[in-house]
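Note that one protein chain of the assembly has been removed; the remaining protein chains are unaltered in position.
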């Protein structure tokens, strides 16, 4: 790089001629020798002839040219912070100066807006896609239009008033079903499968025949709604493969099964079914669809996705710390007669409970070294809780400004029409 | 967009004439063909005649025009970061260039100050309103002025010395009343209604007749003050409807009722009344009025309000996690003979206690799968505690700078008077 | 403000003459009518004569004048972000434009650097003060110089090697004294006053006569050092009043008393003394003196001090929440036979333990409403833990950049000497 640099002072002493370069009306003056500093660039090519011109005119940005000329003079390409990096890149390209010549100190300045544009393009491109999608098959058949209407009715609660009502009905049935499930867990409800499972007393009745119970009726009504809703959504969905690749839809499908649990005779089968019941509970997460319109939640969503790979390491660190502290706890305490645990799995449980600072107190260190391990474990836990925060906060600040820009950006461009009549003095 | 762009290089080759545009003394030079790139704009209209002028003069900002000219040249409207967006908008409007043409990379720059001004206007407009409010009814009747004085006395502790004294007296009575209430809860105070409620032993006395007790006297004195204070505030308040829509005033009103609890004969009535007693405790929150002058608290107040809609989703997520983990805990543990719980409500309680990392240890998982659910629950809890932070921090940083600007902004503008005598050389 | 504005368009149509203003070599051109927009300003005064000059020259900053001229044109004073606010203020003052005319959108830009300079001046001014302090009484008597040496020896561990050794010796004695104290608390050490206090068995010995014990000897040695150190510091300190106003020195003084506890015969006296013993422990905080040189700790120190008034509200909010949740807990549980508490003070203890998410589990809600209050209390606690963070983080970021600037700023200014010989072409 140093060989490129021609000291402007040395050049002044001798034969080098002055050259005037007018760029967009602004007059710049320099020595022709200075322009030779960057061989291959536009100006060097123009000057590097037998008869270099004494004046040049370019219809380009004059201020950016000032910085390009400074590159010729000093051999270092600094970027002004008041110009957009994309504008600089375009002008640099015209003058035959590569953007990679930018000094490390100004590299962040030079790149910043380019990265912003790239991030803006990546962020929620699906929104654009979706909007144009319906536009394309505008002349499609009537049945298709009906499908879309039904789909919107069941999928997007903000599309119409009926859709809102359906969303509320759906939520009501989810909560009703969950309440019915909760009431079935009452300890002395002897007809409940939970009772039978715990006591082993099937009261002489065959599990296959459904028992008439008020809760069963509720369950039946709920299941009918769920089946109806799922069928409507499957039929009307625009793309079947995409529908079944969505995790929430699979959850919906699995949430239909508990209803059939009464029909299966095996106890183990029923137990497996009851786990599927929890799935219904997960359906409550559908409420979040209603919350995606809150700005903070949307930003948080983006920030968490961007931090996902980093945050994934956290459970791993947690696991390793659990293994290490659990083992150390075991080794310091196992000889003790009064130790709270009998095998190492309890030690791992203790480590988890201490690392998350929950601290139930069911397993405890009693010896001195054990308490030392416990103290260390608690302090590492506190640190682990804190660690993911900077990543999320950094990404949140970034996406907050990106989304604010995205949402405030104009969709359509206005025409160039001057409000008032022409009135400039020539 | 690409059709708009006229390559300045192509234009140089031929018939296009040069045009000099002098803007505020600065000379810009370009081709007339370049100016035709944006049809409908002021310059295009001026040039698009049979005899385009060879020179134009505008008494406008020369530097901003440089960027407008660059838009003609390159077809892309970038914004300089060293100019205020509002100034740019005004100049763009003059030249017939729409602000919506600004490139995505520079959109945030362009909008930033406009958003700041809008946010500054929205922030605490009530301050302005209040200041002008008294000014309007300045010539009102004497009685009205008295009302305002009394209102200030009881509502704004910073208005006068007497107001401060009243605020301290009020605080003293709140604390006195609370202490009296606390002392009444002593377990072997047999005259106390709490004693009667717990033991069911009313000691043969009718609840309707008030018992003579030293604490009752204290209670009486406090209640007299509270009634006096409330009456004064109701009478003197400027707007009755607004007064009763304020939550704190409703709390004040409800806090008057416990006094009457002695007069009601039913035990259930008394119990309901004792809950109202806690309301008095809430009155202590009035101390916060004294703290609104601390800058950090004020910013936090604004940040929390701005994050309110986002933060409202947090309790909901908490609730859903409680339901899901509680149910999973129930399903993994209910078969166990030694399970700590008898019904599912205890499982929900366990989930809450674990999600908040409180971990009392009264309900515990004992089986392997149960402990796994517990570990997961504790880790999700740690994450949930962390999640709202980025939203609050982001808003806090934003409002901190907004409020700092707001408070440092001058209220009145000075006149333009030069200190020294004129001394420029013409 | 609107009356001030003169539309430049209207002015172009008529009689107004053009005027050329040359500022520092840059030529600006405008109409004389434009300059009349701000009556009282320097340019308006110059133009507002019978024969306004056609050209003016000022040896001032040309670029800033461009923005001042823009104020004349548009009636709005925007600030460029690439100029220092202090420079702008100076130039504005010359042109007779008040800084209070700056638009709200640019006010933060205009004030930013002024605030930075003010904050830099306020931050650690004691450093400067101290440095110049010794310089003033440089020719003081010999004894005074000795005093200063001894003071530095005992107060600033970084002043010399001997000072470091003394600091380490001091730390060693603190830890030794603390260890001796800890060993005295052994449950079956019957000579220990703790044993006597607990069992009430004074073993027939008079407390006034010191018991010969190995720990007593250690205690004696430590106390001799502490007395010696304190006397040296008192004698050599530069200002006695300031010395005794320092909290740490009062702690040192109080930490001398435990030694005399053996001489007092009363048990209650001894108990009071033992609390003073803890004071010695506080002396360990002197280690922080060694840590003030760590950058992060220094910034945190400043950030915490700046957040002090805001953070002070936190314990208050904690207290109020404790009172409210404690009372609510009492009211929901007191009727229960199996309630974990007997009076309301236990409820307050429960509220504190739950709000801080410690959750010992010694007091617990058992009824449904009690558990609801507990859930709410835990969630409020989690929120309270989070709330102070934004304040500290905001101040930390601010002071981090301020201190970095402060420490990188040059102490002395270099002279203006050009390295190379003069070589410009005239």
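Labels for the chains are A, B and C, by order of writing; each one numbers its residues from 1.
The rule we apply is simple: a residue touches a chain if its C-beta (ideal position, glycine included) is under 8 Å from a C-beta of that chain, and two chains touch if they have at least 3 such contacts.
Bear in mind the structure is a predicted one, so any value in this text is a computation, not a measurement.
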Counting the whole assembly, list the visible chains that the omitted chain makes contact with.
A, B, C
Touching the hidden chain in the full complex, which residues of subunit C are there? Just list them.
22, 24-26, 57, 59-63, 81-87, 90, 113-114, 116-117, 120, 178, 181-182, 185-187, 194, 197-198, 274-275, 277-278, 281-282, 284-285, 287-288, 291, 294-297, 299-300, 303, 315, 318, 345, 349, 352-353, 356-362, 385, 388-389, 392-393, 396-397, 400-401, 404-405, 408-410, 412-419, 422, 424-426
Just the residue numbers, please: which parts of subunit B touch the chain that's not shown?
9, 12-13, 81-82, 357, 359-361, 420, 423-425
Please give every residue of subunit A in contact with the chain that is not shown.
8, 11-12, 20-21, 26-31, 34, 38-42, 44-46, 53, 55-58, 66, 69-70, 73-74, 76, 78-82, 93, 95-98, 100-101, 103-109, 111, 115, 307, 309-311, 313, 316, 320, 323-324, 327-328, 330-331, 334-335, 342-344, 354, 357-361, 364, 368, 371, 374-375, 378-379, 381-383, 385-387, 389-391, 393-394, 397
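Criterion: only the chains that are shown with their structure count from here on.
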Duplicate of the B-C contact set - from A-C or A-B, the pair where over half of the pairs recur:
A-B
Distance-wise, how many Å sit between the C-alpha centres of subunit B and subunit C, to the nearest whole number?
26
Give, as an integer number of Å, the spacing between the C-alpha centres of subunit C and subunit A.
37
When the C-alpha atoms of subunit A and subunit B are each averaged to a single point, how far apart are the two points in Å?
26
Could you say which residues in subunit B touch two or more other chains, in rising order?
26, 57, 81-82, 357-361, 385, 389, 393, 397
